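Note that one protein chain of the assembly has been removed; the remaining protein chains are unaltered in position.
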Amino acid sequence: MKELNELILPTNVKYHADHEWVSAAAPFKLGISDYAQDALGALTYVELPEVGAKLTLGEEFGTLESTKSVSPLISPVNGTVKAINESLSDNPDLVNSDPYGEGWIIEIEMEASELAPLLDAAAYKALLENQA
Amino acid sequence: MRYLPHTAEDVKEMLAAVGVKSIDGLFECVPPEARRERPLDLPAPLTEWELRDKIEGLAQGGDWQVFTGAGSYAHRIPALVPYLASRSEFLTSYTPYQPEMSQGTLQAIFEFQTLISRLTGLAVTNASMYDGATAFTEAALMAQRCSKKRALAVSELAHPHWRQVLETYLAAIGDVELLVLPADAQGRTDYGPLAKLDKPAALLVQSPNFLGVIEDLPAAAEAIHKLGGLLVVGFAEAFALGLTKSPGSQGADIVVGDGQSLGLGQGFGGPSVGLMSSKQEFVRQIPGRLVGKTEDAQGRRGFVLTLSTREQHIRRSKAVSNICSNAGHCALTAAMFMASTGGTGFRKLAQVNLDLSEYLKKGLLGLGFKPLGDAPTFNEFALTAPKGFDQKREDLLGKKILAGLPLGAWYPKYEGVYLFGATETKTRADIDAFLAEVSE
Partner (left out) sequence: MSAEVKVPGQTGLILNEDLLWERGRQGRSAMSLPESGVPKASLPAEVAGDGPDWPDLSEQQVARHYTRLSTWNFGVDTGPYPLGSCTMKYNPKINDALADLPGFVGAHPLLPAEAVQGELSLIHDLEAYLAEIVGLKATTLQPGAGAHGELCGMLMIAAYHRHNKTRRTKVLVPETAHGTNPATASMCGFSEIQVPLGSKGYLEYATVEKLMTDEVAGLMVTNPNTLGLFETELHKINQMIHDRGGLVYGDGANLNAVMGWADLGRLGIDAVHINVHKTLSTPHGGGGPGAGPVAVSQALVPYLPGPRVVKEGDSYRWEVDLPLSIGRLHGFHGQFRTLVRAFAYILTMGADLKRASELAVLNANYVKEKLKDLYDLPFNQSCMHEFVFTNAKQEPHKVSTLDIAKRLIDLGFHPPTIYFPLVVHSAIMIEPTETESKEDLDAFIAAMRQVAEEAKNDPDILHRAPLNTFRQRLDDVAAARRPILTGDMG
């Protein structure tokens, strides 16, 4: 496991306490944080929603699998799935190697106001420190 | 007691190490309300020799001359197969959770998956199910998940017991529409009524079916695919696939079967091995264990259990099935049998089976039995018996000859129709003698 000061926490995304990030400005992509990918370990499969699926704050829209666990992806916002990262079906390891870049999971059609409750990098880091 | 190694001295030392005075002290955690009030009332322990005498006396069904199949088939088993299967490294191990100390089981099951995929004609095969009936039922549930639909259609010519197991599972789930497709005059399934179903998840057929008739699978595939459902094909007699086109090559999406014919013996019905294959695209919905190829830390080929996230120990209530232990050792035994026949031998044995069963069929037709139709059959077939056969059949039971099975108990419309069959375990002389008995 990475130490807190080893985690990459970019400032151009907003974070949710469930360890997902959403781009701070359109286009709104979503992925999981460096902390989350490190905690889950090597991912083996990403179950993606269909394009056009409704996203509801707090509800499951997909799953991440490692060899020994299945973790739900919980939506941090309300919106619609605009695009999915097709390359994850063959290369789920992108989520581990580049969680904020090639490892994005979905793109969301949503109101910018949905970002308001999410945390900036400093607040998310503080949350992780508190958990530790 | 030879299975319990503890001497009185051992027990004393161990109790001292634990810090309790007596064995009873170890059970203080069992509250009085949960305890037995009287000792176990079981027969007095037997010696190995007494046990052998007793149980040998109970093994009574093996010396019958059986001229039927109905989901259980007599086939020769080379001495090689049970000999190798009984190696304790295979027999006394657990599920291969620790791959470094179970590469033998893992490679053998990987080979099993490969051989069965070649038999069924589909890309993915699991490490086995309990038996054909439960594999058939799990295939229905799997098809519901794959298609995201509910309604099912099943041929009435699928094994009646397999259909009963399916009904048992569906009863608890409730509100699943199950349409039973009738037989036509040829003893094949009539796919016509399928159109009555709105959005079916799957059509389940068996081929050869319970009457031994080889179904028209391309027609089945067309009928169900047109409605957006999956075709599930079951088989009870694996040798049929030695001479027929594979179900996968004829449009099946999921193929299930009972592998009893593959070196397992009849065993009064079990254990056998449930076989299950599917198209690659459905791999995440297949129940049961899967062995996959990988490499070890030094880059050498090795095998592991894989895609475990489908399973109960990880996904719990959302697992694709609750199956855990399967019929692994039967799968291993079946693989040894398939390795022994090879493709060439399997095809040749299948031909011998067909030849002998057709010889029996012709003989019975010569004695006044009437066929249901002229659709092709493998190993077994249904015939309407001439008058008086009922009594003849009863008489033959006294000579330990089972002269077909009456189908009326399962199908009222087949009252007076009997299911006959013969395999390579019968010789021409056996069949001639049987025909002579029937004609007397």
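As written, the chains take the letters A and B, and residue 1 is the first residue of each chain.
As a working rule, a residue touches a chain if its C-beta (ideal position, glycine included) is under 8 Å from a C-beta of that chain, and two chains touch if they have at least 3 such contacts.
A quick note: this is a predicted structure, and the numbers were derived from the prediction, not measured.
Chemist: Check the options A:Leu4, A:Ala26 or A:Ala42 and report the residue that touches the missing chain.
Modeler: Spelled out, the listed residue whose C-beta touches the missing chain is A:Ala42.
Chemist: With the full complex in mind, choose from B:Pro78, B:Gly228, B:Gly366 or B:Gly408 the residue touching the hidden chain.
Modeler: Counting the whole complex, the residue in contact with the absent chain is B:Pro78.
Chemist: By the contact criterion defined above, which parts of chain A meet the unshown chain? Give residue numbers in ascending order.
Modeler: 42, 44-45, 65-68, 90, 92-93
Here, only the chains that are shown with their structure count from here on.
Chemist: With chain centres defined as C-alpha means, what is the inter-centre distance between chain A and chain B in Å?
Modeler: 45
Chemist: Going by the contact rule at the top, pick out the chain B residues touching chain A in the complex.
Modeler: Where chain B meets chain A, its residues are 284, 306, 308-309, 314-315, 318.
Chemist: Taking the complex as given, what residues does chain A use to touch chain B?
Modeler: 44-45, 65-70
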